[in-house]
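Shown here: the complex without one of its protein chains, the others still in place.
Note that the chains take the letters A and B in the order they are written out, and that residue 1 is the start of every chain.
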Amino acid sequence: MSAKTAALMPETQHVPSQNRFLRRLFSNPTTLIGLTLVLGALVCAIFAPVIAPKDPYARDLSKYVLAPSAEHLFGTDDVGRDILSRVIYGAQISLKISLIAQGVGILIGVFVGLITGYFGGWLDTLIMRVVDIVMAFPLLIIVIALIGVLGPSENNIILGLAVVIWPNTTRLVRSQVLSLKEAEFVTAARSLGSADAGIIFRHILPNVISPVVVYATLGLGGIILAEASLSFLGLGSAQQATPSWGKMLTESRAFIRSAWWMPLYPGIAILLTVLGFNLLGDGLRDALDVRSK
Amino acid sequence: MTRYLVSRIVQLLPTILGIYLLTFFMMRILPGDPAQFLEGDRGDEQSMAETRRRLRLDEPILVQLAAYLGDTLQGDLGRSFITNQPVSDMIGRAFVPTIQLALTATTIALILGVPLGVVSAVRQNSIWDALSRLVALVGVSIPVFWLGLQMQVIFGVQLKWIPRISGYGIDERLILPAISASLGMIALLTRITRSTLLDVLNQDYIRTAKSKGLANLRVLTRHALVNALLPIVTVWGTSLAGLLSGALLVETIFSWPGMGRLLVDSIGARDYPMIQGLVIAFALIYAGINLLIDLFYPFIDPRIRY
Partner (left out) sequence: MKHRLLLGVLLLLLALPVLVLAQENTTVTTAFAESQPNTLDPHAARIADEFLVMRNVCEGLVNYDPVTLEPVPALAESWEISEDGLVYTFNLRDGVTFFDGSTLDAADVKYSFDRLSDPALGTSYTAGLILRDVAGWAEARPVAPSVAEGTPTPEPIPPALAISGVAVVDEMTVSITLSKPVTSFLVRLTLPGGVIISEGSADGVDFLATGPTCTGPYSVASFTPGDSLTLVANENYWAGAPDVKQAIIRVIPEVSTQVIEFEAGNLDIVTVPPSDLPRIRADEALSAALYEVATLSNFNIRINLKDPKMGDVRVRKALSMAIDRQAIVDSVLAGQGVPAVGLYPPGLSTHDETFNPFPRDIEAAKALLAEAGYPDGIELSIRNDQEEVSNRVINAIAATVAEAGITLNLVATEASVYTEDRTACTMEMGYIRWGMDYPDPENMTVLLLPNAATRVNCGYGEVDVAAQIGELVGQGVSMPLGEERDAIFNEIERIAMDAVLIIPIYHGVSTSLVNPRLGGQPIDNNGTRRFVFIELE
């Protein structure tokens, strides 16, 4: 049983029809702004080679730390690379890492949280002990261990981040399920003879989804920044030249006072992307929630 | 209740043991070697061998484990490979600044985050809603080290409002790191407050209360906020636990001698006993806070019983 199966199930009073969902989603202007920002980042990522004015890897020491100009709209960095082009290419790696890691982590987290919260008992005890162990482990140790053993690569960073993400989600979902499973509409469904799977995915899942969406979208920026801290600690992608926003930001912090443009533009890229995901997440939440309005 | 408490503490033991063993083997599988770190660039093969001997790193791994475990069971976490100080002393020294920073930061976050969330939920889709969300969002999106350094320049060098801008002390030196550490949490709390409050506000029984003509404010406090407390407390607790295991960047930028820096330094040095001790300390902190939260649930939501 998965979320996909749930979507295929007959509609209930708790799940809005697709049309109503889309109408709600696009009726809110802030949602549209969010969607635009996210799409903008995605376009940068996908069409980077077309959009970027310069080669993001081309170093030229004669262009060492140049302030923004017509030639280089965002200025150049400490090996003379064009920051605008690097910011555009940076969308690729930053989005890839954050989206995949968050997606995998959240999927696992929601599924496990639903199961463990609903059924309780020894399964709950066992799973929560595993959650405890993983959550009590500092992120750093987990990622260093994964990268140390599997080798430094983007995929292993994603794996490491996903390992850290799921227990948080599980806890959040579980605490919701705990209070929901005693709610009237659930006990009613149960007394009417609904199967457990049906109750979990038809009645409980729609009611826990909005905090999870909020949590997931808000976490995306955190992951972009976490990736930055990891590269700062030498645990980012092995390729030093690869432009990720987080890495551009951490590496340029020594220039924060002498060349403001170096940390500023990747910072703005992160800010706008995080903002986009958040506004979009808000819109999704309002659209998903049948009880509002 | 007491039975629940006892069972939770009993459940904690295998968790701690699991963490202990996992850390032990993880550290020894990892590339990097404490003797290499200690000897640094200039150590030759003989001094490396001597250091490995002195740290007992050349012994079979199970012998090392037995020795470690034996000492730990007697309450001795050993000595740091790097400083040769007792691990428990070093953790204790770092714990005090850590908890001071974490409590201050979470308090700031609660004071700012929850009201922002309430405002934006009650005035949903208004300009206040947008503003509250924007404040929270900008806080979480600004990279902490960028903001931290900028605040140091503005308040320390330019305005000279804060004479000492880095270092440890329960005085003006706490202000900037606490604000920096609270930013991520403010956004989280605002969002979760708004989101769950909206859920609750739109539930039938609140509508019923409203239709019965209860005053808006009383509806909020009596029903909505109390019900929204559950996720707020959960988020607050996990954030506190997160900050207690070290606000690494904040500690580094503001020279705050907390557990995050201790952990990073220890990992970099492959200081096995120190890492082992810190991981156990984090596990205990984390378990303790979660136990407190779980014990708190029934007070908020009577439907939850243990």
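The rule we apply is simple: contacts are C-beta pairs under 8 Å (C-beta built on N, C-alpha and C of every residue); 3 or more make two chains touch, one makes a residue touch a chain.
Note that this is a predicted model, so its numbers are computed, not measured.
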item	value
Contact with the hidden chain (one of B:198, B:228 or B:253)	B:253
Option from B:48, B:134 or B:291 whose C-beta touches the chain left out	B:48
In chain B, positions touching the absent partner	31-34, 36-54, 56, 58-60, 63, 82-85, 90, 93-94, 97, 103-104, 107, 145, 149, 152-153, 156-157, 160, 163-168, 170-172, 174-175, 252-255, 257-258, 261-262, 265, 268-270
Chain A residues touching the omitted chain (full complex)	59-62, 64-65, 78-80, 148, 152, 233-234, 238-241, 251, 253-259
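We adopt the following convention: only the chains that are shown with their structure count from here on.
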item	value
Chain A and chain B, separation of their C-alpha mean positions in angstrom	20
List of chain B residues in touch with chain A within their complex	11, 14-15, 18-19, 22-23, 26, 29-32, 125, 130, 133, 137-138, 140-146, 149-150, 153, 184, 187-188, 191-192, 195-196, 198-199, 202-203, 230-231, 234-235, 238, 241, 245-246, 248-249, 263-264, 267, 275, 278-279, 282-283, 286-287, 290, 297, 301, 303-304
Residues of chain A defined as touching chain B within the complex	28, 30, 125, 129, 132-133, 135-138, 140-141, 144-145, 148-149, 168, 171-172, 175-176, 178-179, 182-183, 210-211, 214-215, 218, 221-222, 225, 228-229, 233, 249-250, 253, 256-257, 263, 267, 270-271, 274-275, 278, 282, 285, 289, 291-293
